[in-house]
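Only a single protein chain was left out; the remaining protein chains are all shown in position.
Every chain is named by a letter (A and B) in the order it is written, and numbering of its residues begins at 1.
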Amino acid sequence: MKNAIKIIASLFLLFVFTASVVNAQKWQAPVSSKKKQNPYEASTRNISSGKKIYNINCKSCHGDAAMGNMLPLQPVAPSDLGSQAFLIQTDGEIYYKVNKGNGAMPTFEKTLSDEDKWMVITYLRSFDQNKKESKKIAEVKNPEVTDVKLLLDINNENKRILANLTGVTAKGDRVALQGIELSVKVKRNFGYLDISGDDAYTNEKGEVSVQFPEDLPGDREGHVNLLAKVTDDAYYGEVIVDRIASLGIPTNPVNPLDERAMWGTRANAPIWIIFSYVGGVICIWGVIFLILFQLIQLPKLAKNKE
Amino acid sequence: MNDLQEQKETTLSFEKIKKDILRPMQNHKGLELWIAFLITVISVCAWAYYVQLRDGLGVTGMRDYVSWGLYIANFVFFVAVSLVGMLISSILGLLRIDWITPISRIAEIIAVAFVAVAGLVIIMDMGRPDRVVNVLIHGRFQSPILWDITVVTTYLTISLLLLILPMIPDLAICKNELKKASPILKKLYNILSFGYINTPSQYKHLHKMIRTLMVLIVPVGLAIHTVTSWLFAATLRNGWDTTIFGPYFVAGAFVAGSAGLIVAMYFFRVSYKLKDYITDVQFDKMGKLMVAVCLVYLYFNLNEFLVPGYKMKTGDDIHLTELFAGHWAIMFWSSQLLGNVIPIMLLVTKKFRKPFPIMIISLFILAGAWIKRYVIVIPTLLHPHLPIQNVPQNFVHYYPSAIEISVTVLSFALALLIITVLSKIFPVVPICEIAEQKGIEVKIEA
């Protein structure tokens, strides 16, 4: 009897498992989609921009590419998009799936531009073991450096932030590092607002110039907490610098409780309503007490025969 | 007819008036049984309230969407009926209309009983009645509830004064005549008669106070029902979000109050054998008054339903369709037809203004008035702006639970008990005023 239950249970589990596997494998992109080619080259810039888009749109479910830390969703867990099992598909197939979505996978047909989608595919392809030759073609060669420094020069006049990335070569010279992507961010309450723009790669002087948004509020004095870093830690480890700068619009937070309002607390009640209430109560109850006072004088009047 | 009446009246003497009116206070077996019955009902139903206190308001049929139910409908009904005190003894009294003299005290007794119970009903509806004192400590001037509580207590106080003050001469008579009354009652008569022996200055003084109170109760009476209507009109809900709710409620209150008074008049006339005092004239006049207030109420109903019904705005359309032809149609139309239109048509003929027919009609009007309040409170809550979803089925409908009905019975029994007790210990018809009106000399010994 026990065995029978076990067999049934294992059969059931097997069924569920195969069903889910079948289900997972069922999602096949049509043959016609296979041929589509990625029009963008696998440059560092494209991979980096793909990673950004991936982190915003894909990471919350799929986890980090090739890390296997996806959300454990039921009945089908999201695939690891950096795994070989996934990357066996052609670019066209991946493009199709990103566009269409299936079940818990959203459709990105209209929420992401074609370029963005291809950037993500470029990024994912960089994990492909079978296409190693296309991985990270660095456009500029920087010398081996130590003591990498990121300096910020802030121009309050025209609200420009000039970031300068340098390192010390083996010879002991401090040289500019070129073609490295930087991120410049402004601290907000629950996260960092990226203001670096699309093309924040250091030039031959190791510089990136970022325009601070004209109308972005700071604190009461206009101070903002700026943070600049080398986007990819893979190059020089974590290179990060933060700075308080008065680039923001000074804000004067309005305390909604300063005004008297109908919705306010009793302390903030409109004056006229306080007066009406208190006045009304005093008048009516004043008369009532006057009458009560006269009432207790009624017995005295019994002696007055007039 | 009039001649016949006057002939009859001349046979009355001061002694006879005293005897007739004081008799039921001394010797009335039925009354004691009735009081015992009411107390039994109250004690049984008090258990239901205890269960509600213990387990929370979840024992009622109310849920998150219909969060006001039977209790609030009852509250509005009680407040409405209590307004008769202001209508009869104050408005008509100030206009020096003399046929109200024998029934003005009954009107005041109803006012006191119903407004007192209305205050209790509000507390019965509260989730945390133990915190009622918070209203006094933290009361917000912007909230209609603070105004409502203030106005209810003020109206109760003035109504009590308007009950007692005109009764002072009668109480002085009670003090002298009712030798067999219990010591407590004697003491009560003694205190409340304020040493009144009907001297001219006492008479003048007393009537000045009464007239002041009569004026004072008019704004308070209007306020009590207007503020009650604001409990609904201050919200943004379809069916409540209307500007005529104040006068609409006041008009409805006059209808319900008059009906309540007619029913009470009939029972006192029969049970207390007061045919000579609460005569056909009073019923006839009350019938005419009823037609008048019903017409006013009908006019407000026309405005209240025709105007939005003509436009059928989003939100209003569902609400009105449900009222006119949907789930609430039977209740809505019975309250409009049985409680308003048909009574108007019947009461314009004299024979329906005879005591018995008008009492039956008034019962229908009262029932209609209660149903009207029910369909004011509940349907609106069932049609919020956003759909009701992801909640159990019992959130989507509202049916009062047995506990709720028991607590309702409790409040009605309590109101009746207060009326009965007041009419047991106080003369229900003013002895001295009747005598004065008939030109009979009033003699009160010291």
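The criterion applied here is as follows: contacts are C-beta pairs under 8 Å (C-beta built on N, C-alpha and C of every residue); 3 or more make two chains touch, one makes a residue touch a chain.
Definition applied: contacts and distances are computed from a predicted model.
Of the names listed as "CheY-like chemotaxis protein", "4Fe-4S ferredoxin-type domain-containing protein", "ABC transporter ATP-binding protein" or "Stage V sporulation protein AC", the one that matches the UniProt record for the absent chain is "4Fe-4S ferredoxin-type domain-containing protein". Within the entire complex, contacts from the absent chain reach the displayed chains A, B. Of the candidate positions A:Met67, A:Ile88 or A:Leu193, contact with the unshown chain belongs to A:Leu193. When you scan A:Gln28, A:Asn69, A:Gln84 or A:Thr107 for touch with the missing chain, the hit is A:Thr107.
Of the listed residues B:Ile145, B:Val218 or B:Val341, the one in contact with the hidden chain in the full complex is B:Ile145. Across the interface with the omitted chain, subunit A contributes residues 55-57, 59-61, 71, 73, 101, 104, 106-111, 186, 188-194, 213, 215-217, 219-220, 251, 253-257, 261-266. One chain is missing from the display, and on subunit B it is touched by residues 55-58, 60, 62-65, 67-68, 122, 125-129, 131-132, 134-135, 137-140, 142-146, 149, 231-232, 234-237, 318, 381, 383-392, 395.
Going forward, only the chains that are shown with their structure count from here on.
Touching subunit A in their complex are the following residues of subunit B: 138-142, 146-147, 150, 154, 157-158, 161, 165, 168, 194-197, 199-202, 205-206, 209, 212-213, 216, 219-220, 446. Within the complex, the subunit A residues that touch subunit B are 262-266, 269-270, 273-274, 277, 281, 284-285, 287-288, 291-292, 294-302, 304-306.
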